[in-house]
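Removed from the display is one protein chain of the complex; every other protein chain stays in position.
Chain lettering (A and B) follows the sequence in which the chains are written, and residue indices restart at 1 in each chain.
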Amino acid sequence: MRKGNAMSVMNPSRKRPCSRWVVILACAAMLITGSLFTVSPASASNLLKMGLLQEPKTLNVWRASDRWSRKVLGLMYQPLYVRDPETLKLIPWLAAGPPLFDEKTLSYTVKIRPAKWSDGTELTSEDVAFTGRFINKFKVPRYRSKWRFIKKIETPDKQTVIFFLKEPKAIFVSRSLTTPIVQKKEWTALIEAARKTKKPLKKLLNEKIKRPVSSGPFVLKEWRQGAYLYLQKNEHFFGTGKKIQGRLLGPYIDGIIFKIFGTSDASILALKKGSIDMFWWGIQPGYIEDLRANPDIALFQNEKSALYYMGFNVRKAPFNDANLRRAIATLVDEDFIINRILQGYGIRMYSIVPPGNAFWYCPDVPRYGEGLDREGRIKKAFGILSDAGYSWDAPPVDGSGKVVKGEGIKLPDGSPMEKFTILTPPADYDPHRAMCGMMMQEWLRMVGMPAYSKPMAFGALLQQVKLRHEFDAFILGYGNLSLDPDYLRNFFISTNDKRRGWNMSGYNNPHFDKIANRSASEMDREKRRKLIWEMQKIIIGDVPYIPLYDPKLIEAVRKGRFTGWVQMLGGVGNIWTFCQLKPR
Amino acid sequence: MALLEVDNLSIGYNTKKGYLKAVEKVSFDLEAGASLGFVGESGCGKTTIGMALMGLLPPNGSVKEGRILFEGKNTLEMTDEELRKIRWREMAMIFQAAMNALNPVQRVGNQIAEAILVHDPSVEKDQAMDQVENLFRLVGIPLDRLRDYPHQYSGGMKQRAVIAMALACRPKLIIADEPTTALDVIVQDQILGEIKELQKEFDLSIIFISHDISIVAHMCDHIGVMYAGQLVECGPREGVFESPAHPYTKALLSSFPTVTGKRSDLIPIPGETPNLVVPPHGCRFCDRCSGPEASCSTEPPQWVEIAPGHRALCCRC
Partner (left out) sequence: MELRKYITKRIIQIIIIFFVILTVLFLLFRLAPGDPVSMMVDPDMTQEDAEMLIVQLGLEQPLGMQYLIYLKNFFTGHFGFSFHYGDPVVDIIWDRLPNTVLLFTTSIILSALVGVFLGKIASWHKGKKVDSIMTIGALVTHTVFLPWLALILIWIFAYKFGWFPINGMISEEVWLDPEAGFISRALDVMYHMVLPLSTLFLIHFGAYLLIMRSSMLETLKEDYILTARAKGLEEKVIRDHHAAPNAALPVVTSVGLSLAFSINGGALTETVFTWPGIGRELVSSVSQNDYPLAQACFLMIAGVVLISNLVVDVLYAYLDPRIRY
């Protein structure tokens, strides 16, 4: 018997070698390119390789709105005063000494150091005055509010600048004098060109600064967009060889190369592999164990000047009642949030000002529910609410004083509390805040409040809260609060309760407004501190915001090539580190 | 020696329902220059025979027994390569679905030239194209259509092209499987006439496969009637038509008043064709036969010689 298959031509018996060849060739190509380019991770010159999560968007110091641009620009453009890494006090940087205040003329006199621009020309008082005038003249966003109260700027000589204020302003030193100084020569030319256009400010802000003339420890060498940004040591840096705050400044490294990674995963792999020396961004708790076990990696733990909080819409029921807010503040278990959600990498917040900002932080604010367990918290909150006239279908604490599941809470006027939502950023944007929202929901439901946690895209969340004021409660945060506590005023003064205003809660307290305005114009640091403390007490008493936590900043660097990292509030990526880092 | 000798050929297909015996114990001869027509209902195995002759059975088909001697050589014992070489050069085929027998993305002229080139490496491309031109003249396609694509042709032209292609290598045998089915009647007549002329001109042997007995009668000097995988009657045209022996042949012919008269489609015979996976033990036509005997359904029928060269597979003859 014979099979027709044998004569059928559908199945050729010959093997085709082509497919095999393709595979072999592909493998060979991979190996060849791979071996050709196995570059030694530690290159010969001592360039610090720095991983960034995103690429800086611009080197125009007036335009920069993203933190990546500002991180890089901060190494080039320098202000008159910077923070001391230990005391956090403002100390002279480009300035030669502390500003001298003359109460009579309401003026500050600042002497500046002998310094040079990166193009070799002299940095004089003219440049400082020009910067201030420029901001006021063109109403540069972001800086204008820090300079609008300056009446005039005088330059009696090349090293002296006198600023005359229209009115006393507490923030003058911490905000105005920390503005980066730009070169008069460079920007005068740009202004000339901008004046010819219809919108000079727009033109100036959109100006592409290809070769920034700056005065910091580093200058731009090359920026290949999408790939890397190379800063070179500035030969004209005024601090080189000088001792400032007892620190002998370099820079001792030849330059910094910023590389972009897009994701934390890729950056951390690059760090482990040695392609970068530092990742300039906080490490999520999930990565920490792995990095800690790596002998080549050093981890730094620092406090941040940050505030994560729950805010209420106090414009409307039910959160227009401070008693309800206090009861909720009692129910929040901050220790649980820090230990469980943040896995211990966070600091308990009692006030709006982080405790790390020791001078302004008021330790003496009400501490709701401190030291209580869940039952204790519920009982205490029940007490606050009952006293304020709230009632329940089924109270969370029954007749015998036992804690049970509360149901059907009613407002003091007898109407049932309507469902309310707690808006949070989504878990992929910030898992911690989303998780906090869920916990808040559970804690509030235990006492019968119809709370619903709702994650929302970040942009949409801001729009609801800041623009439309259509919300009940939200959880947001500031990762980088300024050290000057003027934001307290900003967040809660009634004049800021408007579209896009900072008073998102709609808090309105004339007494607070008065103190806040006084704090803004109080020029005496000690007296101002008293006012700031008073403000914190009022706010925590009324709790339009419940401060939740201040996350710790964990940063990772490679040990091998450099030493001299300077730790300070906000992490090791500070100007002091870059001026003092030395090759091993 | 006959050009083609088929001896006791059985072919089957592996199907989901089982092994389907498509052709069973078929034997016939074909002399050079002669023409043989196979006629029968669809599914009777006539196309399978054509495919087996060409060595083009589908993968699930296999020859179970028998021999196919082409010029004395058994094609079933040839290797794929040997078989490939005699295909088209020695025997070509005009396919059933001529409409789709041409590759839509290649020019018609090239497709025909390809057949020439593959079998004679000494021919240059230009020479092959010249030959194709001749073939076009022969089958009556205008030469300016040489570089056209198949979809630009009418049905009749496609069929002519397929015929031209079959003639390309001057084969000794052409198997024409329902070559005119999809064409309208007038074109059909023209094409059949042309095939007949070409047969004479080139002294071709032709195996003509059709379900239309009148066409077979018109085209061939020998007739084979097939039913349910078996050849049930075969002989010279006159013998089969004038004194049909097998009841199935009679039933077929009863649909046609005259051999050359008005043509009509086969009138269906009552009853169904038997299942070929499990064929009946006796005569396969038994259930539909007008006058079966008792032994018909139990005993396999035997060949009976009606006249010299005319035989039938029926025990009643």
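One rule holds for everything that comes next: a contact is a pair of C-beta atoms (placed from the backbone, for glycine too) under 8 Å apart; a residue touches a chain by one contact, two chains touch by 3 or more.
Keep in mind that what you see is a predicted model, and the values were worked out from it rather than measured.
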item	value
Among the chains presented, those that the missing one touches	A, B
Sole contact to the chain not displayed, among A:F101, A:F164 or A:Y228	A:Y228
Hidden-chain contact residue, picked from the options A:K137, A:K151, A:K202 or A:K582	A:K202
Sole contact to the chain not displayed, among B:L69, B:V118 or B:A307	B:V118
Residue among B:L4, B:L20, B:M54 or B:I213 touching the omitted chain	B:M54
Sole contact to the chain not displayed, among A:R144, A:R211 or A:K316	A:R144
Where the unshown chain meets chain A, residue by residue	9-12, 16, 18-19, 22, 30-31, 33-39, 43, 54-55, 57-58, 60, 63, 65-66, 139, 141-142, 144-146, 148, 175, 201-202, 205-208, 222, 224-228, 230, 257, 259-263, 265-266, 269-270, 272-273, 275, 457-460, 462-464, 466-467, 478, 480-482, 486-487, 490-491, 496, 498, 500-502
Residues in chain B touching the chain absent from view	54, 56, 84-89, 92-93, 95, 97, 100-106, 114-115, 118-119, 149, 151-152, 162, 165
